[in-house]
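The complex is shown incomplete by one protein chain, all other protein chains being positioned as in the whole.
Should a chain be cited, it is by its letter among A, B and C, assigned in written order, with residues numbered from 1 in that chain.
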């Protein structure tokens, strides 16, 4: 089973269920680090400044591809916990149509307690990455329609 | 009797005694206004910018003369209460030797409750005038000795 | 609205402001110096205490919990200010240390970007020094010229001259929304429209406007709007610069330091995005939180209630002043806020101020940091009673009694 067979909602519910097993933050971080390990390592060739999402502390790269009406994301970070969060975002949003991405209500961020890491006051590049994902979706949609 | 026959201390004690008759500020201001009336009006010719003591709100002029080893002050202000305070300062310090002026401990300011009006935070020109009086004394003393 | 008016309980409101129950020289304080600075409701004081006691930490920097809370409070404060003046976006709200700093920032940064030799800056004759001197300094550096909209005898601007004064060379117009020295309301909307016809941006000095009525920067369509926290029931050391994004994006930063940069090398430094580009160093985030709380207080009280109460005080004060002999009011127009700037016969305003002070009445005397408008009227200064919504008719009665006392003593 690939995550792409599930809806945005179903993937999020899955993630929330997994997180609900941990009541301690260290376990959650452990879990995030594990999630990060499942994210394919991004090829060096994509780690260029044009794919770099500016964030003060950890570096985050994001590379999009548009195939068969769907957007696929490759992503990378030099910090492991950040990488784990990225892995979740990719799990939820990669392989979706532009509309699905644009309309996605990412409630899992709140329910897994990750909101803090994605808040505008955390300068770790994650929020910028999420915004960038939505922007790509808008751009691809416009392209498709024109 | 002229005030010049009394010592700096005696004049101040006199002033304090007079003020002690009033326990109300309005009476004290009335008294100050009366004192101001006793101050000779300064001749227009002295009301020049070089004798103006800069103060934000009321204008204060001070003109010194050095005769027979003593410093005589003429002073003026466009505000009446300020004029009254000036009159007191002139009463105490005019007609004194430079040493007397320089050494004068003006405790009457505190004891008459006028300290507020002569504080550095009141930008009415009074404190600047007092400083200027002492500066003239220093200057005349230096002149005399050289 | 009528409901809201009903809940305007002056006693309750006064009890929110601790300083209003002070006594001076054994007399009840009558605080009529609101133009200089306003008192703070206890909600604002408590917000400051809470910030320093419960979650204080530097913002935008740490990865830790307290830093998150402080940062969030700070950014919510920015959002509160945005919504209070109805700006389009938070990025257009820059925190500064006050009106003076805001105007200096614009004068410098706008000047660096847009002003060259021979250009002109247009201000008015009734400006506060804060809206004169920064432009003078910039004009001197750039070899540009300051032009001035003159003032009529009643304290209103002589707008007929505007068409001549706005020239090809005019690069920016800077005017007060309300004159601090006279209380006169300036028709800024009209000035903005005229200036925009020629594509010239307008800065509105709202230091005396923000606290006395609804401000909608989008409706006004001003390009810059500035005000001070301490004059709108907030703390000292905090102020706001609103600027349209199109200008702020183009203008270079005024100060360099931490948080306003993206990347620093000795060869080249790139700047952070808006609004941070203009917020160098550790900002007064506790001040910003205090200011946001003050604006919340105003919203809870109701700006309509405030406007109504202040209008009532103005009418009553005008009546009583008119009935008192020998008073000359400067800014003799109906289009005013609750500021009365006046002289009593030939009495020096400083003398009057001293006597009123001893009666517990706090007014300001002097030139009100607006010497040019005083010179326009051929005077050194006035007595200024500046009222706001927590003042009362009874306090006006005390002022009138004070004026009578001044007259009886000085004449």
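Assume a residue touches a chain if its C-beta (ideal position, glycine included) is under 8 Å from a C-beta of that chain, and two chains touch if they have at least 3 such contacts.
This is a predicted model, so every value here is computed, not measured.
Of the chains displayed, those contacted by the omitted chain across the entire assembly are A, B, C. Checked against the full complex, the candidates A:33, A:52, A:102 or A:139 give a single residue touching the omitted chain, namely A:33. Across the entire complex, the residue among C:224, C:285, C:330 or C:389 in touch with the chain not shown is C:285. In the full complex, chain C contacts the hidden chain through residues 18-19, 22, 24-25, 29, 31, 33, 36-37, 39-40, 42, 44-45, 48-49, 52-58, 61-67, 97-101, 103-104, 107, 112, 128-130, 132-137, 141, 146, 148, 228, 230, 235-238, 253-261, 263-266, 269, 280-287, 350, 353-354, 356-357, 361-366, 369, 371-372, 375.
Within chain B, the residues in touch with the undisplayed chain are 54, 57, 116, 119-124. Of the residues in chain A, those that touch the hidden partner chain are 25-26, 29-30, 33, 56-59, 78-82, 117, 124.
The criterion applied here is as follows: only the chains that are shown with their structure count from here on.
With centres defined as mean CA coordinates, chain C is found 39 Å away from chain B.
Chain A and chain C have CA centres that are 45 Å apart.
Residues of chain B in contact with two or more other chains: none. Shared interface positions of chain C, defined as residues touching 2 or more other chains, are absent.
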